[in-house]
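For this view, one protein chain was removed and the others were kept in their places.
After this line comes chain A, so read on.
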Amino acid sequence: MSETLKKQNSSPRLELLNITKQYPGCLANDQICMTLMPGEIHALLGENGAGKSTLVKTIYGVVSPDSGQIIWDGHEVDIKSPSIARDLGIGMVFQHFSLFETLTVAQNIELCLSKEQLSEIGNLAQRIRDLSKAYGLNVDPERYVHSLSIGERQRVEIMRCLVQSVKLLILDEPTSVLTPQEVAGLFTVLRQLSSEGCSILFISHKLHEVTEICHNATILRGGKFVGDCEPANETPATIAKMMVGDLAEQDAGYEKAHGQEMIFAAKNLTLASKNPFGTSLKAVNFELLKGEILGIAGVAGNGQEELMSIISGEDSRSLKNVLTLDGADLGVLSAGARRKSGLAYVPEERLGRGAVPEMSLSENTLLTHSRGFVKSGLVNWAAVKEYAKSLINQYSVKCHGEFSEAKSLSGGNLQKFIMGREIGQNPKVLICAHPTWGVDVGAALAIHQALLQLRDQGAAILLISEDIDELFLLADRMAAVCDGHLSPVVRTEDTSIDQIGQWMAGTFINDSNSSEALT
């Protein structure tokens, strides 16, 4: 416990004693204990499936524990539902926001307040403005939610908790959707809340953030408490070690490659989005070189999805003379024909798109990899099974066997499998979206190395990710998307997180427009 907290030491705000929750076939929480002091920013760390979500849902009353006690301000409480949690002063900001897009900020906030709370507050809009000023949240109560950016929506969610005079704020991976500048803003708010005595429980994957802002950390692994630490005294590496055990290697820096020959190009790609809430692509230009990774940074929903589906051919609108692969006009081919001409694709959604949930791994191998397995229309299932087995071995996919259904695998293992399947087709160009999103540290390392190996074999890789650290680690050249515009492409060693962060926020757009006007 840090010194500042010890001084204002009172009784703990929240104590968890031996919280246990059993799901069918999975012990999600096993005798977990945790203490939170007033004003403490506490990190809850662990790999995917470590039990973090179950634990915070227990605190917020979404999940009822099988055994164990929750002590709130010195009294044992039974938090049966989120409304009881809110009455106690517990607020939570979920990873996926729960806001009605067609309502204003004030209306959204009003929805989750009781009559008593509303009459207590009086003028809600004024209260929102006051709090907005006090914390620098910059939330306008009259704006409609659909007109807000992701970062702004998150601030509305935080505002919703503040309006209810929250004593404990739970944030589930709050920074995963923010630009670096927005993250800094969020941290300022959190520090101010903490200084006023509000406790904060902060779930994150990003260890440098934890070391930056959190006073204490609790680390879970496989549903069990494995240790706690003061992040200020640790490095991301030592914390990672606790999260994954001693076995995991760390991602070290990798050597950057220089691509030589152009293999793929998008020329002046302008395309209206099919989805009314989607992002249209605006004059996107870039080239992929053999033997290099081009990383594209950007906050989700800025055109990445549209860009990938038009390159992969899932968006079946044909485009003439816009996309070229190895000199051929790719834009007029069907998705299947694009695959045949050497394009492979690892999509963002693994289950339900990259793999059919109810089908076995061997069937899912055949999904995109049919070359050599189909003769005169018939499938050589024995060969497919053998190949699926070899993929499972080569990429250490944890599963019962090639007969396992895709949905029975964890996200990381399924991703290793899909990655292996796509790489196994020896693509000339691989499009890879969020390759390690939600993947544990060990699997992420394996995926990174597989990508680099493919690059070194001479393939071109388009890497689209929200994880800036990952992009800096892997990409040889980088760009950012914002609102369907693509920034200039620069070599990774010639740029900085700060510059890419600004590009993600769209600072390049006016420059490039004016330069376009010149040419």
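In this text, contacts are C-beta pairs under 8 Å (C-beta built on N, C-alpha and C of every residue); 3 or more make two chains touch, one makes a residue touch a chain; residues count from 1.
The rule is short, and it goes like this: contacts and distances are computed from a predicted model.
Per its UniProt record, the hidden chain corresponds to "D-allose transporter subunit" from the list "Molybdopterin converting factor, small subunit", "sn-glycerol-3-phosphate transport system permease protein UgpE", "D-allose transporter subunit" or "Electron transfer flavoprotein subunit beta". Checked against the full complex, the candidates A:A184, A:A237, A:A300 or A:V374 give a single residue touching the omitted chain, namely A:V374. Only one of the listed residues, A:S64, A:S147 or A:S318, touches the absent chain: A:S64.
Checked against the full complex, the candidates A:L289, A:A355, A:L445 or A:M504 give a single residue touching the omitted chain, namely A:A355. Within the set A:E234, A:E314 or A:D329, the residue that contacts the chain not displayed is A:E314. By the touch definition given at the top, chain A reaches the unshown chain through residues 24-25, 64, 78, 80, 312-314, 334-339, 345, 347, 349, 352-359, 363, 366-368, 370, 374, 377-379, 381, 405, 407-408.
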